[in-house]
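One structure is given below, represented as structure tokens, and several questions about it will come after.
The complex is shown incomplete by one protein chain, all other protein chains being positioned as in the whole.
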Amino acid sequence: MTEFLLAASGFVLAMVSLGLIRVLRGPGNADRMMAAQLLGTGGIAGLLLLGTAAGAGATADVALTLALLATFAAIAFVKKGSSRSPDAPQSGT
Amino acid sequence: MSAAVDLFTIVAVSAGVFFFLAGTVGLLRFPDTLTRLHALTKADNLGLGLVVLGLLPRAAGPVGVLKLVCVWLLVLLGSAAVSQLIARAVRNEGPGA
Amino acid sequence: MTTWESFDIVLAVLVLPLAFWTIAARETFVAVVSYVAYGLLLALVWVRLGAPDVALAVAAIGSGLSGVLLLGTAARLRDVEEQAAAARPSLLLRVIAAVLSVTVAAGLAVALQFLPDPAPTLAPVAARNLAATGVGNPVTAVLMAFRAMDTLLEKVVLMLALVGVWSLAPDRVWGGRQGPRHQADPQGMLVFLARLLPPVGVVVGVYLLWVSADEPGGAFQGSTILAAMWLLAMLAGLTDTPPVSSRRLRLALIAGPAVFLLVGLGGLWLGDSFLSYPAAWAKTLIVVIEIGMLLTVGLTLALLVAGPPERSARQ
Partner (left out) sequence: MNPLTVAGLWGAAAVGLGLYGMIVSPQPLRRILAFDLLGSGVFLLLGVVARRGAAAGFGGDPVGQALIITGVVVAFAATALTSALWLRLFQETGSATLPDAEGTGADAGAVDSR
């Protein structure tokens, strides 16, 4: 069973890392951010699988931390240092 | 009993891994930003959900189960919100946003 | 080759390209995204290295705060980055730099093969004295008891960094608020997220502090999550940064080190030396110091990301 979980973890990580080709190719920065977002989710899945395979309970806490903070880079990206909220009406500066 | 649990884990995790595969293929192959965003959410919601489901019987007690479910719910919430925000940014400013 | 070995090699193969892109990518945005992704995979490596406490710290700082800080800086420095990219150093300089870097890397790799065997370690000493501290997690015991002086000084370093950031404010806004005021759209997605996530984040942050007595976790890791939650509320426009001249804010910023110092001085008076805890009280004192740290470090980290004051307090 350990082998299966590890293999699954490695496969998921390899898949989402492959998605990072989007970071290089773009074309837009939104696409790049999405690839990072996918890596975040895949990283959490890989971590949970790895933790279960290794029998280390603390990895669930690491995954919980990642799940809480995984969105932050994308939020910083849509804000882009502007004071306007991305979902505020255009005139509302 | 343990064979049944193993089978359950293998089936659920494999299905979850398949959705990560699908999400990556979609992200790489779909023609424009919004369709790629659609592919992404499949991996977030179903891929991680099925992996978590498969790992539930192996979690360390009720607290472990609670943590796993929380991880999935947090990722669901985060990815749903971020998809909206990215889609809105793309609509307002074009994919170069 | 076992499955574990293959897993380690797969992980290394996946991460090195990210480190490479961080340096070699043409656009700064690509480099920043690569670095954030690199930080995320790094957390997995730390799990493999048997250091879950470090994995937690790297996950919280690397994927949360660093991402916000670096992407924000990248957006504001975009013009400069393009302008500066033209000033690429000459080929000769690049070759010399490459030779130097490869030499250093190779030297380190070789040095790793000649580490003393058996490896020197303080683990048995830590294990022997663990009982005296009342905590079960050796890393927490090192941070809060055996090498408490380092942790105290680290608080001071964080505070100095914040003073440094604050003092970059232009004269006219000194004592004002940090960063731009973000406008909230009450129907918006970001506000929705900023209302739902922080309560969960606060619970997880306090939980990480609480379990750190016996299991991986810690005050830093918890306070990083609290800082991220506060930043989320700021970004969504639900709350504003406090004016840096606020007395309450300044008191909260020195609360952590002050509690630490008081306990340390109490050790001088009641115990053997500075920062020595009476055995019967050790665990209680450690938890008190950690709670003070949770508050202060959380505030400091969030304000470090928020940057220097940019507008007067009334705005």
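Observations, loosely collected:
A, B and C are the chain letters, set down in written order, and residue numbers restart from 1 in every chain.
In the analysis below, contacts are C-beta pairs under 8 Å (C-beta built on N, C-alpha and C of every residue); 3 or more make two chains touch, one makes a residue touch a chain.
Not measured: the values here are computed from a predicted model.
Among the displayed chains, contact with the absent chain in the complete complex occurs for C. Of the options C:74, C:191 or C:289, the residue whose C-beta touches the omitted chain is C:74. The chain omitted from view is touched by exactly one of C:146, C:210 or C:281, namely C:146. Among C:48, C:181 or C:311, only C:48 touches the chain that is left out of the view. Residues of chain C in touch with the missing chain: 1, 4-5, 8-9, 11-12, 15-16, 19-20, 22-23, 28, 31-32, 35, 38-39, 42, 45-46, 48-54, 57-58, 61, 65-66, 69-70, 73-74, 76-77, 80-81, 83-90, 93-94, 97-98, 100-102, 104-106, 108-109, 112, 115, 119-124, 126-127, 138-139, 141-143, 146-147, 150-151, 154, 157-158, 161-162, 164-165, 168, 170, 218, 220, 297, 301, 304-305, 307-308.
Definition applied: only the chains that are shown with their structure count from here on.
Simply put, of B-C and A-B, more C-beta pairs touch at A-B. Spacing of chain A relative to chain C, judged by their CA centroids, is 19 angstrom. In terms of their C-alpha centroids, the spacing between chain A and chain B amounts to 10 Å. Counting only residues that touch two or more partner chains, chain C has 189-190, 193, 197, 200.
Of all residues in chain A, those that touch two or more other chains are 29, 33, 35, 57, 61, 64, 68, 70-71, 75, 77-78, 86-87. Across the complex, chain B is touched by residues 189-190, 192-193, 196-197, 200 of chain C. Residues 2-3, 6-7, 9-10, 13-14, 17, 20, 23-24, 29, 32-33, 35-36, 39-40, 43, 46-47, 50-51, 54, 56-59, 61-62, 64-66, 68-73, 75-89, 92-93 of chain A touch chain C in their complex. By the touch rule above, chain B contacts chain C in their complex via residues 70, 74, 77-78, 81, 84-85, 88.
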